[in-house]
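The structure follows.
What you see is the complex with one protein chain gone and the rest in place.
And then chain A:
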């Protein structure tokens, strides 16, 4: 059983509070993704779990143990670094076997385990190479291989794909997903790419300024974002937000406390002017192949994005915007979800 529990975790660098009270439960075998804007403390939190940063306040449990004071190597975690951190003077084989070597695993067993890990990652042919002789994707795989060899209970990934080009990223993403399926370990994965978060996660933790904004499945975060920040952070293109006064008449399901309404570009439909919940004028339409992204201007002057399938009307056309009632998101003044 390798669950993790973070209770009231805080981190201070000097006088700066970087992590400001994080409570979180990660179930055994769960794939959890930390996502949030740059500088929000994702890496710091991950490094605290690994033991590379000490915990200023709070309690961290891995399994049944409180590990606040346990050495990194004794926590049963392995980490894949954004920089890969492959030792440049060692071959792939020695890089992967490094942890076993320092732990005194005998050479023949080391060999077996390195080769087994190499086989699962299709690295067999590269074992004699040095990191400088590998492509980005291959280095990435070696870094993962090095983590696997130690047979950790928990895998930690810190933006492992951010140095790869777009195509390779999609590929490695699926490899990591299948690795998780095969090994079934608990994994914690840091990214600021919300597509990565959505596709990989069992559970997403959205962080901002060292605090958890919301925890939930990708679907929960997408369909019922708990506040404005999450609403705009998850989903691409961003959710449109409108003050409720700008809408003529009452919206279906509008709670009394709501002062803002949000609607995702992909939930908006174009209709005849006057027949939607608000009218708009088309400014630009960006053709992207599968669909078009329309920039439309509301009477209030605000610009909305609309993801539109099929033929896009020309610029300056007046249109109405319609939406299914269940697709509206209401937020109170405070930014919290209002329904």
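One rule holds in what follows: a residue touches a chain if its C-beta (ideal position, glycine included) is under 8 Å from a C-beta of that chain, and two chains touch if they have at least 3 such contacts; residues count from 1.
Assume contacts and distances are computed from a predicted model.
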Among "Indolepyruvate oxidoreductase subunit IorA", "Electron transfer flavoprotein subunit beta", "Sarcosine oxidase subunit delta" or "Multiple sugar transport system permease protein", UniProt-listed name of the chain not shown: "Multiple sugar transport system permease protein"
Touch criterion as defined above, residue of A:51, A:137 or A:210 at the omitted chain: A:51
Option touching the unshown chain, where A:18, A:78 or A:251 are the choices: A:78
Contact partner of the left-out chain, one of A:15, A:89 or A:250: A:89
Chain A residues that touch the omitted chain in the full complex: 47, 50-52, 72-74, 77-79, 81, 83, 85, 87-89, 98-99, 101-103, 146, 150
